[in-house]
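Provided herewith is a single structure, encoded as structure tokens, for subsequent inquiry.
Note that one protein chain of the assembly has been removed; the remaining protein chains are unaltered in position.
Going by the order they are written in, the chains are A, B and C; count residues from 1 in each one.
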Amino acid sequence: MNNLRKRTALFFEGNGEYRKAGHYIDIFLISLIMINVVAIVLESIASLAHQYKHEFLMLELGSVIIFSIEYLLRLWSCVERIEYKNLDCDNFQRRLKYLLSPLALIDLMAILPTLLMMFITFDLRFLRVLRLLRVFKLTRYSRAMQLLLQSFRDESSSLLAAFFIMAVVLILASCGIYLIEHDIQPDKFGSIPAAMWWAMATLTTVGYGDVVPVTPLGRFFGGVITLLSMGMVAIPTGLLASSFSEQLRKRRIMFSDAVHEYLHDGELDGKLDNAQLEHLENLRCKLGLSKQEANKAIKSQLSARTKNLYCRHCGERQD
Amino acid sequence: MNNLRKRTALFFEGNGEYRKAGHYIDIFLISLIMINVVAIVLESIASLAHQYKHEFLMLELGSVIIFSIEYLLRLWSCVERIEYKNLDCDNFQRRLKYLLSPLALIDLMAILPTLLMMFITFDLRFLRVLRLLRVFKLTRYSRAMQLLLQSFRDESSSLLAAFFIMAVVLILASCGIYLIEHDIQPDKFGSIPAAMWWAMATLTTVGYGDVVPVTPLGRFFGGVITLLSMGMVAIPTGLLASSFSEQLRKRRIMFSDAVHEYLHDGELDGKLDNAQLEHLENLRCKLGLSKQEANKAIKSQLSARTKNLYCRHCGERQD
Amino acid sequence: MNNLRKRTALFFEGNGEYRKAGHYIDIFLISLIMINVVAIVLESIASLAHQYKHEFLMLELGSVIIFSIEYLLRLWSCVERIEYKNLDCDNFQRRLKYLLSPLALIDLMAILPTLLMMFITFDLRFLRVLRLLRVFKLTRYSRAMQLLLQSFRDESSSLLAAFFIMAVVLILASCGIYLIEHDIQPDKFGSIPAAMWWAMATLTTVGYGDVVPVTPLGRFFGGVITLLSMGMVAIPTGLLASSFSEQLRKRRIMFSDAVHEYLHDGELDGKLDNAQLEHLENLRCKLGLSKQEANKAIKSQLSARTKNLYCRHCGERQD
Partner (left out) sequence: MNNLRKRTALFFEGNGEYRKAGHYIDIFLISLIMINVVAIVLESIASLAHQYKHEFLMLELGSVIIFSIEYLLRLWSCVERIEYKNLDCDNFQRRLKYLLSPLALIDLMAILPTLLMMFITFDLRFLRVLRLLRVFKLTRYSRAMQLLLQSFRDESSSLLAAFFIMAVVLILASCGIYLIEHDIQPDKFGSIPAAMWWAMATLTTVGYGDVVPVTPLGRFFGGVITLLSMGMVAIPTGLLASSFSEQLRKRRIMFSDAVHEYLHDGELDGKLDNAQLEHLENLRCKLGLSKQEANKAIKSQLSARTKNLYCRHCGERQD
């Protein structure tokens, strides 16, 4: 029994002997999620929903059953995973901990709306659309996205400040246009929150054009706000651009440091064994570096070991 | 009396023993400002203003009283602050100097409109909206924003040049479209200032669409201007992106220099005492560096002290 | 015969003695492609198509004949080109390989629609417009574009992740607005795919304004989405900006490495002969570096040869 549980855990993590099988199950689940999302989107078209009523129901039932099995299996086998195995508590507490982890909550969210639909007769359309949240199940599979989110986290304080500047400018812009255009277009600029709709569309350069100032003074003020919008757009873009550059630099150094570690801590024969190469390959994937870049880093570290004439960080020869 | 004044100053600065109390008062004031802004925005909705007339009035009165007390206490205790204490003048001159400082003017602006409303019967709506300027009181609390504004200041000459290019292109675009579309749409392109409304919306990629060229020549000219708009948007974004990268580099070096200073100027035991660590922590906050980055810089400086094999500026080992 | 074939191959590659002739034929073909594109675009205007029916036909026939000859000559002579000559197979297989290469397929695409038009009476307008695909023939001639595409390929995983985030936000935005505005504007937000039209225009900051939310809740939700749109636009821009910086750095190092190679592998007289200089000039063009930058790199490498006091990679003196 415990053996089977261990195998299930390995299977879902795609480690050890189940590497290939884990890969296939990943592809199957990703495809299923995508088909589900497309189906739910299409189901919102009344004519299609009527015509293919049966097919949509079948797909939904099948998917929920598969997702439920996946959810239960993951819950059952989670106690064998390294991060939970070493916790100092019994299996029930481990499972509770897993239940409350973000990924498990996302998995639950994917099956809950359908289960609810069976028992209660709440606003059906709302529950149907809620099923779309299962698109978040994909986060488990995308490494590049996790790296992207890292950039957001690193720049969070700057982005928050940018957001704060944006909020201040937004409030001032809405107030100004409200004072200027309130009497001429009471239906469009009747209150500050209403004026915010225009200010928002302008400051983000979306510019719907359903609400626009018409008085000369309002247009002059609007022109100044459109100018400010360029700055508003430039700030987050600039922050992310510099953050991405920084991340690239950091990751290159991290990989190079890892290679260096392996070469200095192992037996001093200046070679990498297979286990080390596999670890480096895993690290390369995790850091999102290209194979070319990784090879260059490894090669230069190897040369540096013997001749000490390459820079350990950029891999360039120093002679 | 003087002792109480000194305590009040420390309290508002959040230094020394009043660190925690200062932190709480900060949170209280920030919350109050935000509640005020939301209330003023909502008050502009006629139905809400009527229904919750009493509540809005109470909140306004309470807030103004609190802000007034804060203003007076800050004014009274400012003579104890380091930057004013060391000035070679009497307390009255110091207070006058403080009164004219930007932050004090912002504080005044936050209470003035309500005071005015009590005495004069000027355009009420205008005064009401003016109260929103108290959102600027928040600038006192945001460090990341001050760093962001630094980037703007550093790039001010370049941004001004970009603004100048924008102005020239704007004038030429308005003239061109005025000449081409003036006869066909005299209501929309009747004069160059009127045509500027279109040019502004186009060059900033806002694109309302309430005013558009309709002749083939006008559309060709408009197409060229939309193309130019991409350049117009790219210039400030590019400038800020490169400026943010530069700032990141500078701040990392500044922190590293400070660690180096402490290690070399103190007793040469190669260790940082608690006071120094606290100073470094303050500097880290002021520079907006992450803890991880700061630890790395300190660690590499410490190693360099003894072994001299890390680069002091990037923290990379040099062996 | 073989001699003529070899000359044709050299002629199209613009190598050896046919450098100048190859250059002229390039200019001629580029001009012809551009004239064709302009003509096809203009031909879609009914009045022009009628008036200049004869001229358009003549141009089309002439162009197709020239492109066909070019296609056949390239196919015939491809066996003499270095990349195909060294393949271990007979001429037929080499030509088949060439036929399936991207550039040959583009060449075929340029003549196929007209040939089809002569034989079948399929949807004529569609075939006519299809002729515009011959604009892709220009890719053969643009080096800077190939470098630009390299950046896209280097950042492909990050861009894909950005695209994935965009897709998730798009789906959630459409669902939200569909739930909120479905009952008020059933003609505009009648289904999720219909709501996607609004979400797409908003998230890319295009903002047509033909479909906008009108309820207060819808506008609040719409405001949040416009805010997110700034992030959506910032991600690919930031990725490309950091990628372009990276490319610039890499190319500078690649050129410097090549100069270093020539100086160290050749006869050790510390000079570059004409053949080497020509190779470097070719490399400079391929890498898209400015002449000034290339000269600086060469000069510093030459000094380093004798005095060893310039950094080989950035060209700065090390004294």
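In this section, a contact is a pair of C-beta atoms (placed from the backbone, for glycine too) under 8 Å apart; a residue touches a chain by one contact, two chains touch by 3 or more.
In this text, all values refer to a predicted model and were calculated from it rather than measured experimentally.
Q: Report, in label order, the displayed chains that the undisplayed chain touches.
A: Within the full complex, the chain not displayed touches A, B, C.
Q: Kindly state which of the options C:Leu73, C:Met117, C:Leu132 or C:Leu302 is in contact with the chain not pictured.
A: The one listed residue touching the chain not shown is C:Leu132.
Q: Looking at C:Leu240, C:Ala258, C:Leu272 or C:Ile298, which residue reaches the missing chain?
A: Of the candidates C:Leu240, C:Ala258, C:Leu272 or C:Ile298, C:Leu240 is in touch with the missing chain.
Q: Can you work out which residue in B:Tyr178, B:Trp197 or B:Tyr262 touches the chain that's missing from view?
A: B:Tyr178
Q: Just name the one of B:Thr114, B:Ser151 or B:Thr202 that touches the chain not displayed here.
A: The single option touching the absent chain is B:Thr202.
Q: Go through subunit C and note every residue touching the omitted chain.
A: 37, 40-42, 44-46, 125-126, 129, 132, 135-136, 138, 142, 144-145, 147-148, 166, 193, 196-197, 200-201, 204-210, 232-233, 236-237, 239-245, 248, 288, 290, 316-317, 319
Q: In the full complex, which residues of subunit B touch the absent chain?
A: 154, 157-158, 160-162, 164-165, 168, 171-172, 174-175, 178-179, 182, 190-193, 196, 202, 205-209, 212, 216, 219, 222-223, 226-227, 229-231, 233-235, 237-239, 241-242, 245-246, 253, 312-313
Q: Give me the subunit A residues in contact with the hidden chain, please.
A: 205-209, 237-238, 241
Here is the rule we go by: only the chains that are shown with their structure count from here on.
Q: Which of these pairs, B-C or A-B, matches A-C in more than half of the residue pairs in contact?
A: Repeat interface, by the over-half criterion: A-B.
Q: Of the chains shown, whose Cα mean is nearest the mean of all protein Cα atoms?
A: Smallest centre-to-centre distance to the global C-alpha mean: chain A.
Q: Counting shared numbers against all numbers at the contact of subunit A and subunit B, is it over half, same, or under half, different?
A: different
Q: Let me have the rounded angstrom distance from the C-alpha centre of subunit B over to the C-alpha centre of subunit C, please.
A: Using C-alpha averages as centres, the distance is 42 Å.
Q: Can you tell me which residues of subunit C touch two or more of the remaining chains?
A: Residues 205-209, 237-238, 241 of subunit C each touch two or more of the other chains.
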